[in-house]
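My structure is below; once you've seen it, I'll send some questions.
Here the complex is missing one protein chain, while the rest keep their positions.
Chain lettering (A, B and C) follows the sequence in which the chains are written, and residue indices restart at 1 in each chain.
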Amino acid sequence: METISHTSQAKPNYLNADYGLKSWLLTTDHKRIGILYLISISVFFVLGGFFAMLIRLELLTPAGDLVLADTYNKLFTMHGVVMIFLFLLPAIPSVFGNFLVPMMVGAKDLAFPKLNLASWYIFMIGAGFIMYSVITGGLDTGWTFYTPYSTTYSNSNVVAAALGVFITGFSSIFTGLNIIVTVHRMRAPGLTWRRLPLFIWAHYATSVIMVLGTPVLAVTIVLVALERLFHFGIFDARYGGDPLLFQHLFWFYSHPAVYIMILPAMGVISECIACFSRKRVFGYDFVAMSSIAIAVLGFLVWAHHMYVAGISTYAALIFSLLTFFVAIPSAVKVFNWTATLYKGSITFETPMLYVFAFIGLFTIGGLTGVFLAAVGIDLHVTDTYFVVAHFHYVMVGGTVTAFLAALHFWWPKMTGKMYPENFSKASALLVFIGFNLTFFPQFLLGYLGMPRRYHAYPAEFQVLNVLSTAGASILAVGFLMPMIYLAWSLQYGKDAGDNPWHAAGLEWKTSSPPPTFNFDETPTVTWEAYNYDEIDAPGGPTHNKGVEVAG
Amino acid sequence: MPDNQVATQDLKHHFADLEHQKATSTFGMWIFLITEIMFFGGAFAAYLVYRLYYFNAWVAGSQTMEIKLGAINTVVLICSSLTMVLSVHFAKLGKRKLTAICLLLTLLLGCTFLGVKAVEYHGHWMHHEVPGPNFHFEHEGNYDPHQVMIFFSLYFAMTGLHALHMIIGAGLLIWLLIFNARGRFTPEYNTPVEMVGLYWHFVDLVWIYLFPLLYLISHSHNG
Amino acid sequence: MSSHAHHPTVKTFVAVWIALLVLTAVTVYVATLDLGPLNPIVALTIATVKALLVLLFFMELRYSTALTKVGVTAAIFFLLILIWLTLSDYLTRGWSSYIHPFH
Partner (left out) sequence: MWEHLPLFPARASTMAGHVDALYFALVAIAAFFTFLVSALILFFAIRYRKARNPHATQIHGSTALELLWTGIPLGIVMMIFVWSAVIFFMQTRPPKGAMEVYLVGKQWMWKFQHTEGQREINELHVPAGRDVRMVMTSQDVIHSFYVPAFRIKADVLPGRYTSTWFHATTPGHYHLFCAEYCGTQHSGMIGEIVVMDPVEYDKWAASGVDGSLASAGEKSFQHYGCSMCHRADNAGRGPNLTSVFGHQVLLDDGRTITADESYIRESILNPGAKIVSGFKNIMPTFEGQLSEDEVIGLVAYIKALGNGTANLPLPVSEPNSGAYPVAPKPEGSAAKSDKTATTPEKNGAAKPAARQ
């Protein structure tokens, strides 16, 4: 490693290595591809958020007078499709996974750089199909595409959207493939499995799900399209087909997919919490293994989405039992993170605030998942706002919060600039307050019995809905702010230096922004992950030379 | 590891040496094949569910399959697997001409398979056995024609996806032939041939299951 | 065979090829016999033997790293999960959760 220059901009890095649109669109540098993903998914997040705000506005009044029923149905469908397939699934793995995995394992790039670029193009083509369906009249099946509504009764552009989801699926598969192979084959000398950052473990587990689960969604979508185009009858009761078979195949992917969304987020949390409490993550082995356990057990529980759908009572019980098991590794993680704080030396930079928010909100979201796992309760609350609240707590309170933590934590790494700490703290607070105000009332609504996907509702539910909409407005401001100040910081932000957090991890041992091939020389690892004791020790060890050492 | 290998145009910058690169590619290809297993697996699961539920219809549908054509195609595919594995073998030995011949044979056998499949499809078409509003099925047996249509739906979906894989495979073979003609493969660098080989064998493997499931296992039942 | 550096020879390939052809002939022949519930079992067993031959020799899984073998096993494992748990619904639906009012 070279010595640190304080004007990192002067150093050649992946950003200034080459100029012009072409140099970005044809890049095979995993970091640039990460940035391409970041830009794309941000656009889709704003779009999905726009749909969300229209949903919330519509639900301000019980009568359903802002938009037509059909329009409303398209709004929540497109909100769900865009948020899940175009934002949350790729959010952390494709942006931060792409950017960080090679650096964290000490490699020059992912194993298959061209495939990586292809993944982005595939993603954009798939997104193009989904956008085409949005523009040509929208999609109104719900993000779950349930048959026979989607195959026979919907008048919207199902085939284009389904094709879009099919195509983005391959982007996901290739990203997962690339990460698995990279972790196995491209690790720097000395970087044993038990020295890997937990971020890598989480991404590895995620990739396993991507590779094993996504193809099943793909073939299911092919069958839906065939059914819609040629009346194949496989899912159509009129021809003796079983609509529930679709649900089985869909959830075989889509339940594990929720772990595609949360596992990388958990990886982010492990990195941040270690850094800002200057400690090794408590129970490293257990946290690492719980990621794998979640990935494996996650494949055994899918029919908990179908308790009332007409499956057999016995199957419902089996799936309920298995679902309770999958909650345990998440509990292990939460407790280990909490224990990491014990006897730490804690500071409260913005990423850490998001970490605290994550743990609290994920705990609530996860525990309400346990409510849903209990068949006796789920019978009452399934397909109500209770479920909507549950999954926003884990997906927004969990993953989006972790995404923001990651964005702030690695922003200096990616851009060489610091974000403004005051603004970011204010926005973190807004997100936290706005989020809870938006989604907590929905638990109450759900238990009261307000069904989801309702364009109009009985008047007694109004007050809670108004609260929720009010919260969503605060939340929108909270999400808007980072977009503004982060963009601002690109020009006017303070220079970050190479390692503003004095963080452990190979990605911080190169300059910020990193050079094109990450490391001038392939590092040889001789230390454990999260060696904060060595970093913070006076004088620091040799491998850490050059990093300003605090205390 | 210091880079003591002669760097060739084939070595990508982020690998230590050619061996590392090849091992990585092979592993990547296997992961891809794993996704393929799950892809066809979804359709197999659907097949299994309905076979258990609609056994009579499955027997009826399956008995209209031309076992002879199916068997011919199985043999064709097995032969193509042999020629494929030989082309990999010769590519590794650097025997360009033999590689080319074997690749060409594989391609021809692949096309034969698709041709036979087309004949079968045509037959089903003529007999109104293609799912959809024009589906019509009348044979001996206690079955529900709707359910026979589901059999045919799965038949077409599964063999169709398989044929699609064959077409892609044929494209890859042509690409290999061109590269081989340009002399791009050497005893040191022949990864693409090997990768396409893996893919081709996998497609063969799918057929090894499709053939008994669709043509054979219900054949002798006269419910 | 010995270590993984040892690759199969043309002779092995041809032997495997012949085995595959023979197995195909056998499975086609067996299909014409009425063995009742044994028919699918025999056919699928033969198919699995054929698949293993292709996997192990043509695809050289036999000479691959342990990692690759683990990967393929995992895929088959999850495929079986998909099938098995799906069937856990379909096969128990008939055990009607519904009471028999006339017993």
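As a convention for this text, contacts are C-beta pairs under 8 Å (C-beta built on N, C-alpha and C of every residue); 3 or more make two chains touch, one makes a residue touch a chain.
This one's a predicted model, so the numbers in the text were calculated from it and none came from an experiment.
Of the listed positions A:14, A:371 or A:485, the one in contact with the omitted chain in the full complex is A:371. Only one residue in the set A:347, A:422 or A:526 touches the chain that does not appear here, and it is A:347. The hidden chain makes contact, of the residues A:81, A:359, A:437 or A:486, with A:359. Within the complete assembly, A:457 is the residue of A:457, A:485 or A:501 that touches the hidden chain. Of the options A:65, A:285 or A:520, the residue whose C-beta touches the omitted chain is A:285. Residues touching the missing chain, restricted to subunit B, are 54-57, 141-147, 223 (touch as defined at the top).
Of the residues in subunit A, those that touch the hidden partner chain are 64, 69-70, 73, 140, 142, 146, 148-149, 152-154, 237-238, 240, 242-244, 277-280, 282-286, 308-310, 313, 316-317, 320-321, 324-325, 327-328, 331-332, 334-336, 338-339, 341-348, 356, 359-360, 363-364, 367-368, 370-371, 373-377, 379-380, 382-384, 444, 447-449, 451-458, 460, 462-464, 532-533, 536, 551.
In this text, only the chains that are shown with their structure count from here on.
The touch graph of these protein chains is complete, with an edge between every pair of chains. The pair with more inter-chain C-beta contacts, choosing from A-C and A-B, is A-B. Subunit A and subunit B have Cα centroids lying 35 Å from one another. Touching of two or more other chains is recorded for residues 23, 27, 31, 34, 37-38, 41-42, 45, 49, 53 of subunit B.
Across the assembly, subunit C contributes residues 67, 74-75, 78, 82, 86, 90 that each touch 2 or more other chains. If you check the complex, the residues on subunit C that touch subunit B are 7, 10, 13-14, 16-17, 20-21, 24, 27-28, 30-36, 39-40, 43-44, 46-47, 50-51, 54-55, 57-59, 64-65, 67-68, 71-72, 74-76, 78-79, 82-83, 86-87, 90-91. Interface of subunit C with subunit A (complex): residues 67, 74-75, 78, 81-82, 85-86, 88-90, 92-93, 95, 97. By the touch criterion stated above, subunit A contacts subunit B in their complex at residues 107-109, 111-113, 115, 173, 177-178, 180-181, 184-186, 189, 211-216, 218-220, 222-223, 226-227, 230-234, 238-242, 245, 248-249, 252, 517.
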